[in-house]
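We show some of the complex, not the whole, and keep each chain where it was.
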Amino acid sequence: MKSENSWAALRAIRAHLSSTGLTSESAAVPQLPLVFLDSVLRGIGQVMLQNNSYAGLLFLIGIFYNSVLFGFAVLVGAVASTATAVLLGVARSSVRAGLFGFNGSLVAIALLYFLEPELLTWGYVVLAAACTTVVMAALLNLLSTWKIPALTAPFILVTMLFILACARFGRLNSTDVLPTAGLPKAAAVEGIVTFSTIVEGLFNGVAQVFFQGAAMTGVFFVAGLLISSRVAGVAALLGSFVGLLVAWGLGAAEPAIRAGAFGFNSVLTAIALGSGIFVLNAASVAYGTLAVVATAIVFAAMSAALEPLGMPALTAPFVIVVWLFLLASPLFPQIRTVASR
Amino acid sequence: MKSENSWAALRAIRAHLSSTGLTSESAAVPQLPLVFLDSVLRGIGQVMLQNNSYAGLLFLIGIFYNSVLFGFAVLVGAVASTATAVLLGVARSSVRAGLFGFNGSLVAIALLYFLEPELLTWGYVVLAAACTTVVMAALLNLLSTWKIPALTAPFILVTMLFILACARFGRLNSTDVLPTAGLPKAAAVEGIVTFSTIVEGLFNGVAQVFFQGAAMTGVFFVAGLLISSRVAGVAALLGSFVGLLVAWGLGAAEPAIRAGAFGFNSVLTAIALGSGIFVLNAASVAYGTLAVVATAIVFAAMSAALEPLGMPALTAPFVIVVWLFLLASPLFPQIRTVASR
């Protein structure tokens, strides 16, 4: 394991961006157990765009702190998707960077969040994690046309499909946290935002990236981020705060704000756009802020749009907003990308 | 301001098509107030694909004739999205052609159509208009791979998201014209189509491009089109008529036909494909007619598909049909594109 400097987030994005040159390397080199473990931990780190095994370890500790089941799920998912990539001969550098671990770990935690932890569910989890590796490779190829990263899109697609399928499969039993299908309707302001709403919401927003509703877990995550990249840690907290402010200002329900529901997508957008890909100037700060604000609104929109399916929005708002803001940036001369090293 | 000849529509599409070479020009030149005003008016003209400030002015007069609120909204939206483009340094020629104004003006009118005109709504409108500029730039980059224009896709995406989000935000209050969510079901023929249905429907179909349900506004719009391009004006009326005939023949409800609901998408398809991009021959006339007919059917389909979300189809049918017919045309040797000048 080797530590990373404060631009790990930048390099993680770069790794994403350049990872379509994958096949040029020699294929399928057997991985030593420790190297494999490092890849798995980096994969967990990549959930928040950190190519850093210490960050991954702290994220894992934060999850185990809240729930042994979820901690175990994250490990199983990251191992299954990373192993699938190794067996299919994916270039070693991509596997080492954790690019084939983060979607697997997220899919595993999502499926165990929404399905009872029975034996069949664990088999289903391994299958889903293997599928994220295929979807990741497909998206790397598809998106290479525009040189934008796949982000957590494989996790979102596979989770949505594998959860929706349960409506046809009687042997997979959903937990009671899966929303029931309904039709969206107008909202009324609900509850009063207090200082404790803001503090809890701030850290829950970070914790919710891994489906965790515990502020303390959020603290572990921020610590992991700070170890990997101070900029990423600060961006995460600012993102959570801005998402929370937008939701509060527009009249979202207080329990949802406290739970961090309007935070986790904004956290990821802030890390992705705020830690090192754009040259820092007034325009890029405004641009990043617009993206974080838009992410909170898109979260509200997608969460309403998915109500008839009884599905959560997951991190789709983050993916859509970051894709759009990355695609748009070459047309905006005021927004300059940091030169590749 | 300079007037345009009858091929303005063609050039507007061309401008769309070639607008991905945007960044080659020198960035962020300060714009004089009159130049900026001209860009804003052209932006309003571009809603019907006219790079012509007189057309934009007549569209604006037509809207103010029907509603001062909507007229003001169109101005605010076009100014906000155009100003965002200027601040981010978009190439001057694209801004001057109104390419960063039309989606902003449409988003503003849509949000004020569906939300109460309170102070918070106006702030929401400015934010949404700024977002259309980012989405426009993103789509110009994305679609440059196939050299097809972005059309009103930024307006559709941003409007859908910003309206859907209101289901989570209690301080944004919807008007009673926003459809309530429901499940699509089989239709019965309703009402009898008379001569007055056809005359009103014909002009309402044009007026509905800007969400206006007033035949007289449609007359102003046709006048604006004729000033900019006789071909575009005729295409618009024919498009509205064909859309109306398809709806009538297949048994759509009379009030919807009279309101122009089946017209406005067909109007836009007819202008886009009918005014100068294809060499005129039997095959291209049949091709354009098929597109206009298909647009009316796709409108019916999308409007049913969006019922569970309580969302209108907006101009999505136009965008999808024109994208498909433009993408397909290179494979059809009988359909020849007018050579670039």
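Observations
Should a chain be cited, it is by its letter among A and B, assigned in written order, with residues numbered from 1 in that chain.
In the analysis below, contacts are C-beta pairs under 8 Å (C-beta built on N, C-alpha and C of every residue); 3 or more make two chains touch, one makes a residue touch a chain.
Owing to the predicted nature of the structure, the values given are computational and were not obtained by experimental measurement.
Of the identical chains making up the complex in this file, 2 are positioned in the shown model, whereas the full set numbers 3.
Heads up, the rule we're going with is that only the chains that are shown with their structure count from here on.
To fit its Cα atoms onto subunit B, subunit A must turn through 120 degrees, a value rounded to the nearest 5. Here the CA centre of subunit A is 35 Å from the CA centre of subunit B.
Those residues of subunit A lying in contact with subunit B across their complex are 145-146, 183-190, 247, 249-253, 256, 283, 286-287, 290, 293-294, 297-298, 300-305, 307-308, 323-325, 327-335.
Per the touch definition, subunit B reaches subunit A in the complex via residues 22-23, 27-28, 87-91, 120, 124, 127, 130-131, 134-142, 145, 160-174, 180-182, 308-310.
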